[in-house]
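The other protein chains are all here in position, but one chain of the complex has been omitted.
And now, chain A:
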Amino acid sequence: MGNHSDGSPNHSGTVATAGQNAVEKFQDPGLPPHRLRLADTDPRAAKRAERQVAILFGISVIGTVIFLVSYFAIDLHTDGSIATIRTQNLLLGLGTAFAMLGIGTGIVHWAKALMPDHEVSEERHAIRTEEDRQAAVRIVDDIVEETGIKRRPLIRNTLLGAVALAPLPALAVFGDLGPRPDDKLAHTMWAPQDGKLKRLTRDPDGTPIKASDVTIGSAFHVIPEGLNELPEGKLSAKAKAVVLLMRLNPEDLTISKGRETWNYNGIVAYSKICTHVGCPVALYEQQTHHLLCPCHQSTFDLTKECKVIFGPASRPLPQLPISVDAEGYLVATSDFKEPVGPSYWERDEHERLINS
């Protein structure tokens, strides 16, 4: 490539090289001469600057007063309306802003207009001196020598072994931060309890849903029966069990082998937990029959058993097998046939466990 674009005129065959000045360079002319400010030459300008600084400090005092007045004069307890809180927030903020900006701009103006503005040049010193370096190296050598660690490898090796193992208890003590995962992620609340199938109920009030309530095109946010009555771990149970319930024209559904009995007259239930990283797949596009996750825009096609048609998810949403009970309420005929939510290392193992 040569010097084809080195920018030197075509007669110049030489270029400046790092560190070695093959070519004569411009000499550093030194610091430019200092220019006096107006306040340096004109006492009236200096006086004016002084007054300006004082005014800025005065503004700060006003800001502090605004803060104190709005803190004590506005009482949230007699009138806790949003408008009051907003007004107080604004006044406290403006008071603080004036108090701070007054001091800040005042000091900076003082420094720029009235304090000496001569630039000073100071020598840099070497970070270390050669003498120090040699002394330090000698000290380190002596220390190593006096310990005799080189001559006694037995001591060295046992020490290394001990030090390498010593942190293990520090790791082990975190063992009780949480329980072992075991197969907890494989099951949800939908599993029939004592042979009784769980009803699909509305989120959040927990009222059961009749198949006849679900008209074509409608969608329900669903939780399992009994979730709200759980004494503890309600949110953790809900985080796995939430379901979306929709009704489509049965002809629109593509049903794979083994899932023929999982829907009821075109009513289908799918896990609401995205298979990507677990956000609730909360958006149902009624016209296109697409489910969309608002977090990362994974899109699932409801007519194709929630196959991924766009976005970062890689697996379809798990389907919940449903039917109706004697009273006409929708029930889950079993738990999900695969773990819900984001993928994890043992997921495939759990899926086999569920289906065995």
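The working rule: contacts are C-beta pairs under 8 Å (C-beta built on N, C-alpha and C of every residue); 3 or more make two chains touch, one makes a residue touch a chain; residues count from 1.
Please note the rule applied: contacts and distances are computed from a predicted model.
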{"item": "Protein name (UniProt record) of the chain left out of view, among \"Cytochrome bc1 complex cytochrome b subunit\", \"RNA polymerase subunit sigma-24\", \"Sarcosine oxidase subunit alpha\" or \"Autoinducer 2 import system permease protein LsrC\"", "value": "\"Cytochrome bc1 complex cytochrome b subunit\""}
{"item": "Contact partner of the left-out chain, one of A:Arg44, A:Lys150 or A:Arg180", "value": "A:Arg180"}
{"item": "Hidden partner chain, touching residue among A:Gly226, A:Pro250, A:Gly266 or A:Pro280", "value": "A:Pro280"}
{"item": "Touching residue (missing chain; options A:Lys112, A:Arg133, A:Arg152 or A:Lys196)", "value": "A:Lys112"}
{"item": "For chain A, the residues touching the chain missing from this view", "value": "1, 4-10, 12, 15-19, 23-26, 28-32, 71, 74, 76, 80, 82, 85, 88-94, 96-108, 110-112, 115-117, 119-124, 127, 174, 177-181, 184-185, 203-204, 221, 223, 233, 235-236, 238-240, 242, 272-274, 276-280, 282-283, 294-298, 308, 310-315, 341-349, 352"}
